[in-house]
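This report refers to the structure that appears directly beneath it.
Here the complex is missing one protein chain, while the rest keep their positions.
Chains: A and B, in written order; residue numbering restarts at 1 for each.
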Amino acid sequence: MENPYLPYPVRIDSIVTETEDRNLKTFRFVFINPEDEEKFAYTPGQFAELSIAGKGEIPIGIASSPTEKGFVAFTVNKTGVVTTHLHNMKEGDVMGIRGPLGNWYPWEEMEGKNVVIIGGGFAFTTLRSSIIYMLHPDNRPKFKDITVVYGARNPGMLLYRDELAQWEQRDDMDMHITVDGTDDPDWKYNVGFVPAITEDKITSADNAIATVCGPPIMIRFTQPVLEKLGFPPERIILSLEMRMKCGIGICGRCNIGDQYVCKDGPVFTLAQLKQLPGEY
Amino acid sequence: MIEYGEKIREIALKLLKNKEVDVFIGYKKGTVPMMNEPVLITDPDQVESLYWDSFCALNLCNYLTKRTDKIGIVATGCNSRNIATHIVENQIKRDQLYIVGVPCEGMIDHRAVMRTIKQREITDIREEGDRFTVVGKDFEETFEKKTFLQNNCATCTHRNPVIYDEMVGEPVEEQTDVAPFKDVEKIEQMAPEKRQGFFARLTSRCLRCYACRNACPLCYCPTCFVDESTPQWVGKSIDPTDTLTFHFLRAYHCAGRCTDCGACERVCPVGIKMRQFTKKLNKDCQELFSWEAGLTLDQRPPLDVYSPDDYNEFIK
Partner (left out) sequence: MTAKIFSKKEWTQALEELKQAYRVFAPVKDGDFHTFMPLENGKQPDFDYPNSRLSPKSLVYPESERMFEFSLDESDSDAYILKEAPKDFSPQAVVGIRPCDSHAFQIVKRNFDNPEYQDPYWVQHFESTTLVGLGCNTPCSTCFCTEVGGDPFSEHGLDALMIDLGESYLVKALTDKGEAFLNSASGGNSADDAGLQKAEELAASAREQIKVSVPTDKLQDKVATDLFEAPFWEEVAFACLNCGTCTYLCPTCWCFDIQDEISGKRGDRIRNWDSCMFPLFTLHGSGHNPRDQKHQRVRQRFMHKLKYYVDKYQDGVQCSGCGRCVRYCPVNIDIREVCRKMNEF
């Protein structure tokens, strides 16, 4: 009988320290059994359980895009037992990945629409996956304008800085990088909180879907901005975090009302969330 | 004790009506025999639900922790000693409390009753003075209360509240000819291996539901050691070593603070006698420090103080 709790064995292929506080690292994993990579077919927005023998598991959004072959990547914030141990592991070490888990951003619905992506802090991982996915030549024609607002506390806390710089240069997307504040005199991007930059840069909700990921405070202040712009709750997409164990809607802890964030989510529309108890 | 109910209702009504307290904490009659539910009342119209009998054996002090309002609370001897401990440990302030003291002749052990009536279904229990009558579908039996007391009540030497603002009745006579530590002495005399086996059997049924911990007013840590993950002090499965570690450590955390109120044993769904652990520490505290918990507001428990002129060499 297939065991959904059994992780695929993987090897750490590379580790990149993303932020100046060294609390965020991106891990690239390769599957030890090549056939597992096929089984791990995922869609941007999904997550997986990173599994370390003797430490446990931790649910993390998938930061790589299915258009990137040969590896999967996760950006991990050092917080608890598993993530702290992971941060101390080195390239070549063996661990496990279980997934892909959860639902994904509504790609079919987004086709033919303008896509607005709003991210803050280290909740930019599945958004990176989404951007890489949409910019892939096979996929780019499916979407109209792509606008991205991404902010962090300061320049040193931005994830994927090289890619951000490249995206900034492209003419097939609008990239708005911002920081809450900086003392870098050469900073050439925006300064200001994400909600304010959103209000400033996004001009229309016409034929558009907005995807928002970030700390609760950012989401709280961005939501009214989007509503003012005319985004109906059905076209505001959020991705939630919860304490999880099984990842497949069985162990019972990550529910909001009758929905399990691990299986029915993590992606919800604001309209859906408004139907649920505000317990998240 | 049943007659205290009327007096409790009267006092609660007065306190709430005169706004001397914001809330009143007592018991209401349970929906099943021998069970009563702790209740918090804010409205004078609700005082009718307050109730008292010999099955009010939880520890209401549990519901005081870190409250900020003015509270009226019913307290027996042991409950009042826990309130004193709470005050000493800064979990509540004395001037927030209006303590309604209940002179206590002990609580009835509901499990002993069930055993005696051979686990038959009880439909009603009536208490009359020092006797009580158990009514079932096809039986009715009357018992003497004092032969059915909870083990901790049978050997209790502080039946009257040690602090109170008002009593619901005349103080009862304190018991003097009791030997509370007889069972502990027996365990002390066991050879280590035998004792270890005894402890293992004692806790073997534990489900790790933590009812004992949660019913105990002493267990108010924001994060209990069993819930900590960095470091993880104790495993979370029902491994016997982890289970024993939990019970031992919990007991040590209660050393010099436990009033032997018996709430832990009363709430245990599988009937573990975890007072065997706490009582040993109570005994040590009495023998080594002449200390019984919660009798004074002026002194912290012995394991909770440090003095540079302590006579013990090891502590310097």
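Methods note: a contact is a pair of C-beta atoms (placed from the backbone, for glycine too) under 8 Å apart; a residue touches a chain by one contact, two chains touch by 3 or more.
These numbers come from a predicted model, not from an experiment.
K.L.:
Using the touch definition from the header, name the shown chains in contact with the chain that isn't displayed.
P.N.:
Hidden chain, whole complex, touched shown chains: A, B.
K.L.:
Looking at the whole complex, which of B:Gly129, B:Pro192, B:Gly271 or B:Pro308 touches the chain that is not displayed?
P.N.:
Once the missing chain is taken into account, the touching residue is B:Gly271.
K.L.:
Write down which of B:Thr68, B:Asn90 or B:Ser237 is the residue touching the left-out chain.
P.N.:
B:Ser237
K.L.:
Among B:Leu40, B:Ile125, B:Val172 or B:Leu202, which residue is in contact with the omitted chain in the full complex?
P.N.:
Considering the complete complex, B:Leu40 is the one touching the chain left out.
K.L.:
Pick from B:Thr147, B:Gln196, B:Asn214 or B:Gln299: which residue touches the chain that isn't shown?
P.N.:
Answer from the full complex: B:Asn214 touches the omitted chain.
K.L.:
What subunit A residues would touch the chain not displayed?
P.N.:
1-7, 9, 32, 51-58, 79-80, 83, 93-96, 216, 241-243, 245-246, 248-258, 263, 275-277, 279-280
K.L.:
Using the touch rule from the top, list residues of subunit B that touch the missing partner.
P.N.:
30-32, 35-40, 58, 62-63, 111, 114-115, 119, 121-123, 207-211, 213-215, 227, 235-239, 266-267, 269-271
Just so we're on the same page, only the chains that are shown with their structure count from here on.
K.L.:
Return the distance between the CA-based centres of subunit A and subunit B, expressed in whole Å.
P.N.:
Each chain reduced to its C-alpha mean, subunit A and subunit B end up 50 Å apart.
K.L.:
So in the complex, which bits of subunit B are touching subunit A?
P.N.:
Counting only subunit B, the residues touching subunit A are 229-230, 232.
K.L.:
With touch defined as at the start, can you tell me which subunit A residues reach subunit B in the complex?
P.N.:
Going by the criterion above, the answer is residues 80-81, 84.
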